[in-house]
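Every protein chain but one is kept in place in this view of the complex.
Each chain gets a letter, A and B, in the order it is written, and its residues are counted from 1.
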Amino acid sequence: MIRSMFEAFKNLFKPVHTVNYPATELVLPKGYRGLIEYDKEACIFCDKCEKVCPPGAILFYQPLEGEKEYRYNPWLCIYCGECVRACPKPQEALWQSETKQQSALKEDGANEGWFVWEAACKQSREDFKAAKIKNKSEESV
Amino acid sequence: MKKTIQIPLGSQHISLLEPIRFKFECENEKIIGVDADVGFVHRGVELACTRSFEFKQVGYVVARVCGLCAITHSLSYTLAVEKLLGYVANDRIKYLRMLMVELDRIHSHMLCLAHTAENAGFEALFMQIMADRELVMDLQEAISGNRVQFDFIAIGGVNRDLTPELSALIHKNLELLSDKIDTLLGLFDNNWSLSLKYKGVGVLTLDQAYTYNALGPLARAAGLATDVRVETSDFPYEALGYTMVLESTGDIHARNFVRLREILNSIAMCRNIVDNLPSGEIQEKTKGKPSGEAVVRVEAPRGELFYLVRGNGQNMLERVRIKTPTFSAIPAMMEVFKGSEYADAPAILASFDPCMSCTAK
Partner (left out) sequence: MRKIETTLPTLLADIGTFYEARKWHFLSVNGIDLGEGKIELQWIFSRYGIKDEIVIYYALSDYTTPVPSVVSLIPSAFMGEREIVDMFGLTVEGALRGLYLDEDSLPHPLRGES
C-alpha cells in the first residue's frame, strides 16, 4: 500500500506516455500497411485484383472502346494486401505503400460517390458485353 | 406486496464499455435474479459469410467480428478451411501463427486487467496497465503492419515474415513487459483496496463451472482444468513450454491471477517461438475448393472459440458457425451475479472480460 503510494508520487515527475497528435507526427513502423498504389503503364488488365478484393475497393470501368479505367476507394480498402499478392506483376503494376490515408471529407464522396461509381462500373460491363454480342452477330451476318 | 426492486445495468453505463444490458432483481443490495440482453451489436456476420463473400475472402470478414481477438477468428476460420482443402501447414507457418495468437492473448488479458482495476475504482492502475500494453500493441503493429486489424493469417500460410530486427524488438519489448507484469502480480496480490473489491467477490464454484460449462480463464480460476491449447493437436503448444495455470477459489482475484500468470506463460512461449523458429516457406499455394464439414477449436484470450465450416465444393460456403467464448460464458456469468451485491456488479462483469461484438456477431 505504502509502496503504491510512493509509486504514485513518483509518477508525478515522469514524462507522459502519450503523443501530442496531431501536432507531433505519429511514427509508423517499418512495413506499415498503407495505401495501395497503381501504375497504369505496367498493368495488363487481368482484373485479378478486382476479383480477390474482400470489400470490393478496386473496380475497373470498361469503356466501349479503349483501355479499362482503374478506380480505387481508399476509404473502403482494408489494406490486407490480397490484391498485391494476386497481381501477376506485383511491385510494378500494384504495390502497397507506407502512406497512411487521411480521413474522408464530405467532398470526397467516400460513400455516395462510390455507390454511383460502382453502379456505373457494373453497367459498363453489361454494355460492353451487349456490344460485343452485337458485333459478333453483325460479323457472322 | 412486491419486496424486490429492479435495477438495470446497461446498455449504456459508465462502467461498461460494451453494449450489454442486465436487469437485476434486487432484494435491498443483494441480487437475486438476473436477465441479460446481449444482442445490441448483431451484424449478421454468419449470413454475410455464406451469401456475400467467397471462401478466400471470408477470412478477412470474420476478423472483423471482434477487434481484440481478430487474429483468433481468422486463425480458426483458416484452420477449418485448410482442413477441408486437405492442406497441412509447415512448422514455420504454425509457429508464426502461434506467435501472433500469444501476443494477442497478452494484450487482451492486459486490457481485461485494466478494466477490472478501473471498475474497482483504481483509475491510476488502469492508465498504467494500458500504457504498458502499448509494448505489445507496438509489436503486433510491427509484425503485421497494422495495430488492430492484423490480416496476418491467410489460407495457406501467413502474409508476412519475421525479420531479425523484429525478433530483436520482440525480445526487447517482452523483457520490459515481463518486469512490469511481475510488479503487477505483487500489486494485485498485496494492495489492500483492491483486495476489498476482489477477494471472495463473484465466486464461481467448481460445481457451477461444470454445470454451466464455463470456459477459458473463468473455468481455470475455478479449478476446472480445461484449455483448448492442450485439447487440440493443431499446434505444438506442449513443446514450447505451455503450462496450465490453475487457481481454486474462483473469485475475481483468482481470475486476475490466472490472467497475470498466463501472460507470463505466453511471454515465455513467445520467446521460445522466436528463438526456435524453423525455416520454411511462409505461404504456400492451396488447391481446390472446400467440401465437407470441419470443426475447429482455438483458445482465444477469453476461452474457447469454435468454428464449424461446411462447404459443398463451390466458392460460396454453405455454413459458417461461429461460437464465441463470451457467448458460452453468459450462463455462468448470470449465475455468479446471483447472491452478490449490486455495487460489485461492474467489477464482476469486467472480470469476466465480456466481448459483446463477439457474442452478437
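To be clear about the criterion, a residue touches a chain if its C-beta (ideal position, glycine included) is under 8 Å from a C-beta of that chain, and two chains touch if they have at least 3 such contacts.
Since the model is a prediction, treat every value here as computed from it, not as a measurement.
Note that the undisplayed chain, when the full complex is considered, contacts B. The chain that is not drawn here is touched, among residues B:T78, B:S108, B:N146 or B:T226, by B:T226. From the options B:E46, B:E134 or B:D189, the residue with contact to the chain not on display is B:E46.
Residues 38-39, 42, 44, 46-47, 210-213, 215, 224-226, 230-233, 295, 297, 304, 306, 308, 310, 318-319, 321, 323, 327-328, 330-332, 360 are the ones on chain B that touch the missing chain.
Basically, only the chains that are shown with their structure count from here on.
Listing the residues of chain B that touch chain A in their complex gives 53, 56-57, 60-61, 124, 128, 131, 134, 138, 141-142, 144-146, 149, 151, 154, 159-160, 165, 187, 190-193, 283. The touching residues of chain A, when paired with chain B in their complex, are 1, 4, 8, 11, 17, 29-33, 52, 54, 78-82, 85.
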